[in-house]
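Note that this complex is displayed minus one protein chain, with the remaining chains in position.
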Amino acid sequence: MKLTILIHCPDQSGIIKAVTTFIHEQNGNIIYLDQHVDKEAGVFFMRLESEFEDNIRLPEFKKEFKKGLEEKYQMKLGVYTDSVRPKMAVFVSKYNHCLYDLLSRYKSGELLVDIPFIMSNHPDLNYIAEQFQIPYYHVPVTKDSKETAEERQLDLLNEYNVDFIVLARYMQILSSKVIDVYPQKIINIHHSFLPAFAGAKPYHAAFERGVKIIGATSHYVTAELDAGPIIEQGVTTVSHSHSIKDFITKGRDLEKIVLSQAVQHHVARKTMVYNNKTVIFS
Amino acid sequence: MKLTILIHCPDQSGIIKAVTTFIHEQNGNIIYLDQHVDKEAGVFFMRLESEFEDNIRLPEFKKEFKKGLEEKYQMKLGVYTDSVRPKMAVFVSKYNHCLYDLLSRYKSGELLVDIPFIMSNHPDLNYIAEQFQIPYYHVPVTKDSKETAEERQLDLLNEYNVDFIVLARYMQILSSKVIDVYPQKIINIHHSFLPAFAGAKPYHAAFERGVKIIGATSHYVTAELDAGPIIEQGVTTVSHSHSIKDFITKGRDLEKIVLSQAVQHHVARKTMVYNNKTVIFS
Amino acid sequence: MKLTILIHCPDQSGIIKAVTTFIHEQNGNIIYLDQHVDKEAGVFFMRLESEFEDNIRLPEFKKEFKKGLEEKYQMKLGVYTDSVRPKMAVFVSKYNHCLYDLLSRYKSGELLVDIPFIMSNHPDLNYIAEQFQIPYYHVPVTKDSKETAEERQLDLLNEYNVDFIVLARYMQILSSKVIDVYPQKIINIHHSFLPAFAGAKPYHAAFERGVKIIGATSHYVTAELDAGPIIEQGVTTVSHSHSIKDFITKGRDLEKIVLSQAVQHHVARKTMVYNNKTVIFS
Partner (left out) sequence: MKLTILIHCPDQSGIIKAVTTFIHEQNGNIIYLDQHVDKEAGVFFMRLESEFEDNIRLPEFKKEFKKGLEEKYQMKLGVYTDSVRPKMAVFVSKYNHCLYDLLSRYKSGELLVDIPFIMSNHPDLNYIAEQFQIPYYHVPVTKDSKETAEERQLDLLNEYNVDFIVLARYMQILSSKVIDVYPQKIINIHHSFLPAFAGAKPYHAAFERGVKIIGATSHYVTAELDAGPIIEQGVTTVSHSHSIKDFITKGRDLEKIVLSQAVQHHVARKTMVYNNKTVIFS
């Protein structure tokens, strides 16, 4: 049985020894270990994968961890197994490229999640949901209906026990009512090299500025628009000969790759968040 | 004899035919031609290289051009030969990596310019000037002395007949008194992926924001800080494991490459500026 | 009406003038022009896009071209309109990522072709053909059946009037019987940075060699395996920490992007082939 373990605690001497000794005592064989110290914040982060005898019991393991490490080092623990696939909801508007990309990876077995439903404020992409036989909920969002719409969204997320949400070019801003329920569990793709060109129409703004490189940024959604912890960024070159339409076309491929990589990092438990920044383990 | 010809004019039908016919009539053989139309602005840009009989006379050529094309198409012409090397002044402060890079390219014959002098607000890099046997002028700049300093700078630039200026990590802001004399002739390197992190300490700001890619931007200097037409940009990946110091180290190589490429484009007459954007011909 | 015109001929003085004058005489307005001279081979290549009055007649245009340019300059002409979508057959084996990528671009209207059918030596990907409602022909290929299989393939290609073929990870080698019928019209994706690791199992070979970058290469198929004219290449970094499985996973995204870009270049008539090399216009 393989466990993926994420730990963070105030930085101090002897932590790695303490953790590896603990794993050893639980008869675990460490097959991957990476660690990071944020020296400014004085915080220690660790990700490890360890194999255990099949009869290890998680509650017991956690209890021992608590006794041995949590109290002494103020360590926070996350333990994950591969046996349960996380449930991922996908929110879209009208653009289909990120949705197609995620669904074909899902269907191919490349993306190890369950996708209980797709949610959209428009009916346009229903045909893709049908192609992949996934429920599609059309929840229109207008200025006036936003509150009701978000309640409906929360009901659906709750009903399907969704673990995390991917905004695959969902052109609506979520209110804190939704964000607060899914902290560091909503992944957005923004079509610029953040922090440049936050907000609406970033390709137009990039074209206007005459940049020679455009980008895409995937980040966890926080209350402040396009300002959450960055998970992944990608870029591609452009020139004077490219029109805004060319920017958009070139950007689509970037968005797909960057978003899917961020989702993969999240699913593989390779992300930790601290001070609005991410640690992305290799 | 090879001429490099830059043309721009309001876009209209028949321009390429008119220009190529004109070159043909002057017994020129076009060996390179590239053109670009800014559809929004309605402006046509062209760069061509053409070989002529050695006895072509430039004043005559320009006169014919004026008669045949300038008036009819409101065409603006720039004609350049390789026989005269442009004079490039280099301004530096204390960082030496861009200076070393430019001088070693210059010394190797890779950069086809003359460098009449190096100017700095600090004495620190004088030793490099000595290594390469180039005059080094130390002109201190303080809040109070800035005006006098810029007069001294202008005197030197004038005295040496400088054609263009490279700010190779010159940590001072030039006033419009200098900028206005060298429009689109001052090349700066900014150590961020503009427009992100304009102004001071961009690596610190990038670190703070937790970006996964850092960049460097070379641009023509205009009155507004870090907002001039972008000539070249470059990027490199970073991760949570990189400190600010690592950003700075990785950034140095970017800055060198991006700045030298921008300078090469400028020297090869491959840049045209319009609406605060550049056309960079291949 | 917009025409895309591809020309090549022995290099000589005055060609651009001659062509642009011809277009002008046909009342064409050139909206794009790019040219290239292969100095070693002494060959001139040109691609131009020109708008014409709607009543231009192609046979007439070609006749005038022949009279005015073909004979004098030994010019070869290709003329294309956007009004007819090329017919593209897709050959696959068992890997689905390139197929999904092409079909989602096709379905989105990003890829301006018709796809009359998908051909495979295995039945595995039939479900994707069904998702996208495209005929799927399963033509098994064994050592003994190869000849019959290729006859069946040629029949299908002929029956559907296929213009070009995309080998989207088709794990069979085509014989010259097929290749000769579609010269420079069969696009393959090879999962290495050619010419490194031609042939079978390139990711394994790359892993074995300990490279730090892996690549993918799209090329026109010729009689010699993996040695045809290269259309597009892409790369991504790897490290000692990546297993062969990781190489394959990272490679999939490369393959998709590189193949789709090559197909887009081909469809947009931006490719010309000479001496087993390509000119790819911007």
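Each chain gets a letter, A, B and C, in the order it is written, and its residues are counted from 1.
Operating definition for what follows: a contact is a pair of C-beta atoms (placed from the backbone, for glycine too) under 8 Å apart; a residue touches a chain by one contact, two chains touch by 3 or more.
What you see is a predicted model, and the numbers here were worked out from it, not measured in a lab.
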Exercise for review: Return the single residue from C:23, C:194 or C:221 that touches the missing chain.
Suggested key: C:194
**Study point:** Option touching the unshown chain, where B:108, B:142 or B:161 are the choices
**Key:** B:108
**Study point:** Omitted-chain contact residue, chosen from A:21, A:74, A:148 or A:275
**Key:** A:21
Review point. In the complete complex, which positions of chain C touch the hidden chain?
Key: 36, 38-39, 193-197, 209-213, 215, 229-235, 239-241, 243, 276-280
Review point. What residues on chain B make contact with the chain left out of this view?
Key: 96-97, 100-101, 104, 107-108, 110, 131-132, 241, 249, 252-253, 257, 260, 282
**Study point:** Absent chain, residues of chain A that touch it
**Key:** 13-14, 16-17, 20-21, 23-24, 29-31, 33-35, 37, 282
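Following the convention adopted for this analysis, only the chains that are shown with their structure count from here on.
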Review point. Since chain A and chain B share one sequence, what rotation angle in degrees maps the C-alpha trace of one onto the other, as a multiple of 5?
Key: 180
Point to revise | Maximum inter-chain contact count - chain pair | key: A-B
**Study point:** Rounded Å distance between chain B and chain C, as computed from the means of their C-alpha atoms
**Key:** 38
Review point. Hey, how far is the Cα centre of chain A from the one of chain B, in Å?
Key: 41
Study note, to complete from the structure: Among chain C residues, those touching two or more other chains are 282
